[in-house]
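For this depiction, one protein chain was excluded, whereas all remaining protein chains were kept in their positions.
Per-chain numbering from 1; labels A, B and C assigned in written order.
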Amino acid sequence: MIRFESDYTEGAHERIMKRLLETNEEQTPGYGMDEHCEKARAYIRKACHAENADVHFLVGGTQTNTTIIASILRPHQGAVAAITGHISVHETGAIEAIGHKVLTLPSDDGKIQAEQVKELYDAHWNDVNHEHMVQPGLVYISHPTENGTTYSKSELEALSKVCRECGLPLVMDGARLGYGLASKGNDLSVADIARLCDVFYIGGTKIGALFGEAVVIINDALKKDFRYFIKQNGGMLAKGRLLGIQFETLFEDGLYYEISKHAVDMAIMIREAFAKKGFSFRYDSTTNQQFPILPDNVLMELSKKYSYSFWEKVDAAHSAVRFCTSWATKKKNVEILIKDIEALQ
Amino acid sequence: MIRFESDYTEGAHERIMKRLLETNEEQTPGYGMDEHCEKARAYIRKACHAENADVHFLVGGTQTNTTIIASILRPHQGAVAAITGHISVHETGAIEAIGHKVLTLPSDDGKIQAEQVKELYDAHWNDVNHEHMVQPGLVYISHPTENGTTYSKSELEALSKVCRECGLPLVMDGARLGYGLASKGNDLSVADIARLCDVFYIGGTKIGALFGEAVVIINDALKKDFRYFIKQNGGMLAKGRLLGIQFETLFEDGLYYEISKHAVDMAIMIREAFAKKGFSFRYDSTTNQQFPILPDNVLMELSKKYSYSFWEKVDAAHSAVRFCTSWATKKKNVEILIKDIEALQ
Amino acid sequence: MIRFESDYTEGAHERIMKRLLETNEEQTPGYGMDEHCEKARAYIRKACHAENADVHFLVGGTQTNTTIIASILRPHQGAVAAITGHISVHETGAIEAIGHKVLTLPSDDGKIQAEQVKELYDAHWNDVNHEHMVQPGLVYISHPTENGTTYSKSELEALSKVCRECGLPLVMDGARLGYGLASKGNDLSVADIARLCDVFYIGGTKIGALFGEAVVIINDALKKDFRYFIKQNGGMLAKGRLLGIQFETLFEDGLYYEISKHAVDMAIMIREAFAKKGFSFRYDSTTNQQFPILPDNVLMELSKKYSYSFWEKVDAAHSAVRFCTSWATKKKNVEILIKDIEALQ
Partner (left out) sequence: MIRFESDYTEGAHERIMKRLLETNEEQTPGYGMDEHCEKARAYIRKACHAENADVHFLVGGTQTNTTIIASILRPHQGAVAAITGHISVHETGAIEAIGHKVLTLPSDDGKIQAEQVKELYDAHWNDVNHEHMVQPGLVYISHPTENGTTYSKSELEALSKVCRECGLPLVMDGARLGYGLASKGNDLSVADIARLCDVFYIGGTKIGALFGEAVVIINDALKKDFRYFIKQNGGMLAKGRLLGIQFETLFEDGLYYEISKHAVDMAIMIREAFAKKGFSFRYDSTTNQQFPILPDNVLMELSKKYSYSFWEKVDAAHSAVRFCTSWATKKKNVEILIKDIEALQ
């Protein structure tokens, strides 16, 4: 079985494993106060062109989203997000569990646009009974989205502008950030993102690390007491150095970007193979997740040798599925898959 | 600087690192549904003599306590714990954050006794206005405690009996469980603990692993939907195999017990050196944490070369401090420390 | 200004005021343990043909919905409701504030149907990653709905059947229950509702009382410890007798039904006047709330003399608005309004 079902099917990049081994016997203070974390923070601040940013390391995505949102909202406020957003659908109500409604905006491709945010904001404040409704308190986006799509610089600038006008912090879930940065046609740098968002995170779990997400807080007003929130939400790793070592390795010389590019290259190869064969796609993805729409007999054929994720029924005889690549995807395996796609009847 | 400040100053046991390396390129399903997790579960069930136990792997202690307690209590119920308990003091109110009061019992050494639980239970139910007060909903203990002390088999049997009579699930925080099992005079086995508790966990973070806690649910009534709780509380590790691989290594042939014993041996050597020098101890600890009461000048002297944790002021010129050993403590370093203790003026 | 904006613009029915005065100097125990509450409970149980029902009195609707839902759901579960439902839109996220997602179903008229519930239930349990999503834990409906529409007996029987098959308690918000029972074509009795729902409440605030909602718990499994939930959610009125006295008066001889009928009669008169004039309606309401779609010039004309609630823009020149009647609506005022409607150009 060759696995394309997700981007977390292997361990970590070999350079990270090597570094973990080399440092294994070092003695360090706990909870992210060690020198590896400090170095990793410095690399990330530099990449962001944000010398004053606060950088914190957490273990996984749900925890990171919950911690960020808990630290920003007051109890009567909600997080504005696409109806397909990870916090809206796939975190077992973790945001509601800490007391907040997810205020959803319609979206077919996972993205939301500036005008939608403005409209929701105005609808709230123009309602005479607005205090009977959840007040929008922040805007949450994923880049890339759950659907593999990405924001252009102008889209993100427009969103950022509206958010600042409305006093709504803009929060970016970057669980797959590297794959967005490496996507064809991307015109956003990490520094742009740092300029346009109030808080965002750089995903490690899906891009080279065993686990780990690096939260970057740009907006000074949102920095206060964040470590309390990490601890309260169960994200304060005792051996915080493990996170520092991994992000140090990913960011000291561009490894993060390099392995992200590999994943996207592999995904595009797969995409092109499906396209050449005449299949269409559920989303117009330029990143490491591809969503071909395939007939049932093709799916049955492919599932003998490959794992992928079921996405949704498209019609009686077709489904959209997800093929994921990652930093760890072997070109050899992609070539085998492509050959099998080409051979499909 | 030689570090004795905590039991999480190093990475992981070399056999764990080796296994992580060997398995690094394996492709596995995520979220703890892989074969390594399955094997680890089997080893743990066997150690517990509990073939029907549910075993789940989480990343850290606060998260584990929160997830277990969230899964057991209804909103009007609280967790009974020692006033010094980890959930009561050192988790930034994580239990309150999910809506529950910690109902504290007085304790000087970190332990609570069966009669205290019975008394609190009776006081609640005998009050005519009991519905105006938080109802006791479970009993939380740590073994060993934060203070290095342990429960005897008879103490735990008495607690278990009262809890069952009162309908209160007994939950054991075993973040340092191995060090309790390896302590001198210990008469409890893991199987005893499984027999007497409703839910407990076996700590990996402080005993050989990079991170990880293995939750064992014995009571059938508490098993339902536990994976939802893991996810909601941010503890569902994408690469769950990392937890499986580590616990597999710790439990396949007794490594967990062996390295726990080493830590306790090292701690007792340190204890004896302090004792021989005439110092007394804040708690009567037989485990890997030792709490000597030392004069300020001695502390200043030792702090030049060793890290330890400040515990509490005892009088104007003395403080209790904590020296921790672990699976990673080098005998050589302990011997250097002992020599320095012996040389104290 | 004659007010039709809501059904809570006056105080209480004169018989209730009289009874409150007569009993004012009585000394009673607090918190709903007095004889008036006992009598009111007995009347309500009788009306429900449910001698074993638990009956509790709370002050207002948001509080009642929150308390009921808090008492039923576990933290990973959500309340299934119409997207227009009161708990979904108009309670400032009170359900999320206690940790639960509202799982919304599309609805144009405020009602949801049995098949929608079944579909959502199946979609959840058929998803391989269901533990990453909020589990449906109960079904919440309003009768009448926010839109003045009502369930027929066969609709409610179908819903109840699906809920029982799926193990989902069926909860009915009856803030305007009397107006539903009094609506033309209604074939549901309170006893039917008690037979088909697990928990429901009988609204007093909008039907004759100063305030107050009577919660009826039919399902034995949901009765335990409910008074703790009332207290925790701030609904345990010190002078609980006030609620007892009011519901005693409403239910001792049918006053509740009688005044509900008056309100509906008044509403239908208004409806017919608008209809006769050729206006259409946003919802097909048979109860005390009517939603005519009116051109802006008509609205401007009417607003000089009458208050109503804006509902929604229908097109550039028309809006749907709400005219409410209640137990307190004076026939004389309705006749004045009708004359003015008839005189509209």
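Please note the rule applied: contacts are C-beta pairs under 8 Å (C-beta built on N, C-alpha and C of every residue); 3 or more make two chains touch, one makes a residue touch a chain.
Bear in mind the structure is a predicted one, so any value in this text is a computation, not a measurement.
Of the candidate positions C:210, C:250, C:266 or C:337, contact with the hidden chain is made by C:210.
Screening A:15, A:39 or A:76 for touch with the missing chain picks out A:76.
The residue from C:55, C:97, C:298 or C:321 that touches the chain not shown here is C:97.
Residue-wise, the contact with the chain that is not shown comes from C:238, picked out of C:238, C:316 or C:343. If you put the missing chain back, the residues of subunit A touching it would be 70-71, 74-76, 98-99, 131-132, 135, 225, 227-232, 236. In the full complex, subunit C makes contact with the omitted chain through residues 1-3, 5-6, 8-12, 14, 17, 20-21, 23-30, 59-63, 66-67, 91-94, 97-98, 205-206, 210-211, 228, 231-239, 241-242, 307, 328.
Subunit B meets the missing chain through residues 75-76, 78, 89-93, 96-102, 128-129, 131-134, 310.
The definition used in the following text is that only the chains that are shown with their structure count from here on.
Seen from the C-alpha centroid of subunit C, the farthest chain centroid is that of B.
The distance from the centre of subunit B to the centre of subunit C, each centre being the mean of the chain's C-alpha atoms, comes to 50 Å.
Work out the mean CA point of subunit A and of subunit B, and you get 33 Å between them. In this assembly, the C-alpha centroid of subunit A lies 42 Å from the C-alpha centroid of subunit C.
Annotation for subunit C: residues touching 2 or more other chains are 75-76, 98-99, 131-132.
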